[in-house]
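With one protein chain removed, the remaining protein chains of the complex are shown where they sit.
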Amino acid sequence: MNALALLLGGDAALIALSLVAIVAARAERGGAFVYAAAFALCSLLLAGGLDHLLGRHAPEGLALPIGLPWIGANFRLDALSAFFVAVVDLGAAAASLYAIGHGHHERDRERVLPFFPAFLAGMNLTLLADDAYTFLVAWEFMSLASWALVMAHHRKPGAAHAGYVYILMANFGALALLLAFALLAGPAGAYTFAAMRAGVVAPGAAGLVLILALVGAGSKAGLVPLHVWLPLAHPAAPSHVSALMSGVMTKVAVYAFVRVAFDLLGPPTWWWSVLALALGGITAVMGVLYALMQHDLKRLLAYHTVENIGIIFIGLGLALAFKAFDMPSVAALALTAGLLHAFNHSLFKSLLFFGAGAVQTATGERDMGRLGGLIHRMPLTAGVFLIGCVAISALPPFNGFVSEWLTFQAILLSPQLPSWGLKILTPAVGALLALSAALAAACFVKAFGITFLGRPRTPAAERASETDRFSLAAMFAFAALCLIAGVLPGLFIDALAPAANDLVGGRMPAQIGIEWLSIAPIAESRSSYNGLLVLLFIVTSAALAAAAIHRLASDAVRRAPAWDCGFPDPSPATQYTADSFAEPIRRVFGAFAFRARTRVDMPAPGDMRPAVVVVEMRDLVWDTLYLPVVAAVGNLSRRLNRLQFLTIRQYLSIVFAALVALLLVLAAWP
Amino acid sequence: MTAPPFDGVTAILVLPAATAAVLAFLPAYRVSAAVNVVSSLATFALAASFFLFKPASGLYFLVDDLNIVFVVLNAFVAFTASVFSASYIAHELATGRLTPTHLRFYHAMYQALLFAMNLALVANNIGLMWVAIEMATLTTVAMVGVYRTPEAIEAAWKYFILGSVGIALALFGTILVYMAARPVLGEGLDGMVWTKLMARVSEFEPALLNLAFVFLMLGYGTKVGLAPLHAWLPDAHAEGPTPISAVLSGLLLNVALYAVLRFKLLLDANAQAIAPGPLMATLGVVSLIFAAFMLYQRRDIKRLFAFSSIEHMGVIVFAFGIGGPLANFAGLLHMTMHSLTKSAIFFTVGHIAQAKGTQSIADIRGLTVSHPALGWSLVLGVFAIAGLPPMGVFTSEFLIISSTFAREPRLAVLLAFGLILAFGALVLRLQGMAFGEPSPGDRRSTASSLPIAAHLGLVLAAGLYLPPPLVAWFQHVAAMLR
Amino acid sequence: MTGLSFDVSHLLAGALVLFSFVLLYQNRLYALLNVFALQAVVLSLSVAWQAYVQGAAHLYVTAAIAFGFKAVVIPLALHRIIARLGIHRDVENVVGVGPTMLAGLALVALSVVVMLRVASEADALAREDLAFALSVVLLGMLMMVVRRNAVSMVVGFMSLENGLILAAAGAKGMPLVVEISVAFSVLVALTIIGVFLFRIAERFDTVDAHALDQFQGERQ
Partner (left out) sequence: MIELAVNLVFQLLQMLLVIGLAPLLTGLVRKAKARLLRRKGPPLFQPYRDLARLARKEAVVADSASWLFRVAPYLVFASTWVAAALIPTFATGLLFSWSADLIAIIALLGSARFFLALAGLDVGTSFGGMGASREAMFASIAEPAMIVIVFSLALVAGSTQLSTVAAYMASPAVGLRVTLGMALIALVIVAVAENGRIPVDNPATHLELTMVHEAMILEYSGRHLALIELASMLKLLLYVSLIVCVFAPWGLAIADASIGDRLLGAGVYVVKLGVAGLMLAAFETSIAKMRVFRVPNFLGAALMLGFLGALLLFVSRSLK
């Protein structure tokens, strides 16, 4: 039984399940059934992917006689696909598990259930496709299903807008990819990936292909400035779907870019990496800055996805650079860093979205300004959410740190690059990366602190209660994985070796052999990290300290009202809110990033007016790139529309003019 | 001149004509509707039989691989449309928009139209083809005006005037072709027989051919609805009965397109004449982008989809203009898919208009809530026509864009631009109609949903799997279109 | 073909073009109709001449139709309509007569140029005939475009059609000419009936083409 057939079978089963779901949605327990089935299927697919990845099997191919005639539907499972299948289905399985419990709170079940398995199938098929047609069909199918899920709560204000922007950008991206494939396929129409690998593309055309791939995949992954749909669409969907879209679907986009840039397209040129690096760096910083300015928890998470995509693309860009200058082992390091971060991000971003969903169901609120103090009402959720926050803030000993650390190591090797542009660019990108990491920490101090800590700001937050056990199970599983991937990164790095080997023709030194299970990307003398020991140190020293103090000194505790410098104020309104927390950072970065303006209207003493603070921020990307297009289209269409209200005589004159014009052409014809 | 052998060709002509004559005197509208359906089914069966044993071609009639595709497609859509209309008109009577007298006329005209279109498709004589297309135009004019409302009359009048001028131009083109042929083929009928023309076109006077093609392109292009000759199309679609809108978009445009294709072949075969491709490609792109922009301003649901028909006609003409095996294949496929999808959409729109009692987009909201089946089939139809997989239209657009981009990058970019523009407009309107709080008006529609299901099913199937015989057939035709 | 027959047909065709110009120039409805009748007469003459020259009997039918229908029936009908509608006022042109004339000249020049590109082995008569026919067609269309009044639009359409008939008749041995001329007569008849119908149905208070666009699709 070969893995590919198994995977395809699983996907077919998922599609069948989505048909079943149309009926099941009416049943009382229908939701639980569908999600349980999806969980089972995804676990199966996960097993298949892992088996191929860890078993180091040779690539498997399979062609079905459907799809585009005279080419058929080709599927292929190699290390890269297998890795992403594992990532996708791990996230999918967790989301399904989570949804078994979470789904109960869904009101429009018939609008969610049928599309959920279809969405999963779409993502899986995209990863397995081995010709342009199949790939695009699966890709668009994925977009379509997720669009339907975004539109599930179509009565909510803004949902329609979100869905519209989303599907439009998705289609735009698909067209870009289509053009890229068209260039790769050439006029003869060799649409299979095998043929594309074999064929050679002219240098200029190759550059164009890369740009198109960057646009196509970037618009799905959320690269600035193509990210606008993401913070609208991800929060609009039900939380388990948001987790999938943010944590997993963006990875499918990353896969698309890797597939085209590293596999289908021949040897890279150095300036490609410049594009990827610059975009990645900007995306990372802008994404986290956007995130810091949000007060809607799910929007914050969605924007933060943009940042992580930036980090991933930095890794990929470095890999391109090193590959261009033929340094396979270093390229392998960079690529591994990028892919590992993709995996890590899928873990903690899903986890965080699960937590956000739990909070939303418990309180009915997504606005952090109306939450607070939840750590007392939902301690377990708070705990796992905290782990997610630590991991995503790239703090040891969790997994987020490992991949960013690897990326830094790759950047530190950039002086070996002969190209000048890259010499200058890379440290700059490194600085941007460091900046985004620091800001991310601030962002998640805010996210966790405002939502779970402090005193409840609304009755809703006060009445919150712990979420159901399925959701908790999913969250705990991912929290555990975050820790494992943080303390034993060697396993995951080695698992990625074959994929890197296929793509850049090199690999990192095997990590398993190294003593004390630490990792050393190049050589131990140069740099090494051991999450396990760090964890042990922290735990032991903390325990030591606690034991020592409790034994030798007092362990008495007295509860008392907060001191607050002697002016305690009972009203929870005096706490810092999401916006006030971000205010200093807004003052530092907002001025140029968002044209942030703060107007303070402080009435004179004795004046009874309330004091007013107005903060205006503009989304420059939207204002400068998208609004003009919208306006232009509207304008032009209005002008052209006048043509629809002419008299018959005027229409005749148009026909007449056309005739005369053509006759003139004939008369002037050489 | 030898009389044509009595065979399938004569049958598909005689049957509708006879039925039309009968229906003209049948008072009971239910009976006539039934007769209409049966006769259309029979016509379809006959047309399908062409695949098995191809009728011989004579001086007057010609059946080759190219027009079989058109004939069969036409017959099929005409059949489903007749099924739809049979269940549709009852409601029209109920609301008093039509009287039994009108219906008698309507059914007679329906068959007459069928006859005219079949004639145009199988005619081997360019003069005969011209007569047939004029007849088809006149019958549709009559049907567009059948509601007798000022709007309907105006639409019909517009259609009539523009159509007649188009007809006149086409005739002039036809005469020119004859003039070009006469020195070579001698006087008399031969100068108009397409097969004979084809045989010796290379010796024709190129300048005359060029001139002829200009007139033919404009004349028949008016019928195809290419911008800027499209003015009649939206109103004609919007004001006529919905089955007729479906027939117009799904069939009549194809017939005119067929005529254009025939003459394109003629010109391609003459080395000195200007290549018709660029002209067609240009007109195609212009229509596509123009229609895409117009879509944003539409307030009437039927006009919306009428403009989308213009857009797709543009795509098809563009594909044929670009030429080459891939593009031609894609063009044929796109034409087929468009006929099926667009007629399905118009069926759906008919239901919606009946259920909501309005055609104004602004007053149609939340269909997926108030009429789930209807709403979702609208969503499906619009996504199909907007070229999203796994629908057949995506296949053809995929082929068109990719094959063009490898050869004419700029054109392909224009094409992609137009497509995404149109996509944006369609989805914008779709979301408004299909989602959100439902608008008042939840009457159930009487009409049957069978045709919709059939068409969308076919389109979906085509997107996933094209049967090899069909592919081979299309490839053969594509090669023939060069 | 002898020089004489050539000259005659040439003369007649030229006369047709001339009358088209007169139609363009003419801006009183009754006069317009009379001129059109004259043009129809000339057309029938030239068709008849072609019939005689080519020895094609069926062309006599066409000539007869042209004469009977166009030169007699339709003008009378239109006279009655105008009388009924009481619109025997001046025809309002969109552009002045002068520019229209110039445009007409340009169109004739254009059609001649286009035709001269035709290599000369196609016999001269056909070429000249076509040149004239093309100009008549273009002038007729021009007339449709520059006149606001529905009646003159119909007249323009008919003169356009005259050009077609001329071309068809000039095309030696072209089949279906009769059928075509009949078909066109039907077309024209329908047009006129249309104009007439609307009047009787009291739907439009004028037959000015503007009124036909009062609804104009979805303008709201």
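A, B and C are the chain letters, set down in written order, and residue numbers restart from 1 in every chain.
In the analysis below, contacts are C-beta pairs under 8 Å (C-beta built on N, C-alpha and C of every residue); 3 or more make two chains touch, one makes a residue touch a chain.
A quick note: this is a predicted structure, and the numbers were derived from the prediction, not measured.
Hidden chain, full complex: it touches shown chains A.
Considering A:20, A:175, A:306 or A:375, the position touching the chain not shown turns out to be A:375 (whole complex).
Within the full complex, the residue among A:587, A:618 or A:639 touching the omitted chain is A:587.
Among the residues A:380, A:434 or A:460, only A:434 touches the chain that is left out of the figure. The hidden chain makes contact, of the residues A:19, A:546 or A:664, with A:546. The chain not shown here touches chain A at positions 372-373, 375-376, 379, 386, 390, 393-396, 401, 405, 408-409, 411-412, 415, 420, 423-424, 427-428, 430-431, 434-435, 437-439, 441-442, 444-446, 448-450, 453-455, 516, 518, 524-530, 533-534, 537-539, 541-542, 545-546, 549, 552-565, 568-569, 572, 574-576, 580-585, 587-588.
The criterion applied here is as follows: only the chains that are shown with their structure count from here on.
If you average the CA atoms of chain A and of chain B, the two centres end up 45 Å from each other. Residue positions 644, 646, 648, 652, 659, 663, 666, 669 of chain A each touch two or more of the other chains.
Counting partner chains per residue, chain B shows two or more touched chains at residues 157-158, 161, 165, 211, 234. Per the touch definition, chain A reaches chain B in the complex via residues 65-70, 132-133, 136-137, 140-141, 144, 151, 154-155, 159-160, 163-164, 167-168, 171-172, 175, 178-179, 181-183, 185-187, 189, 191, 633-634, 636-638, 640-641, 643-644, 646, 648, 651-652, 654-655, 658-659, 662-663, 666, 669.
Here chain C touches chain B in the complex through residues 114, 117-119, 121-123, 126, 130, 133-134, 137, 141, 144, 153, 157, 160-161, 163-164, 167-168, 171-176, 179-180, 183-184, 187, 190-191, 194, 198, 203, 212-218, 220, going by the rule given at the top.
Here chain A touches chain C in the complex through residues 644-649, 652-653, 656, 659-660, 663-664, 666-667, 669, going by the rule given at the top.
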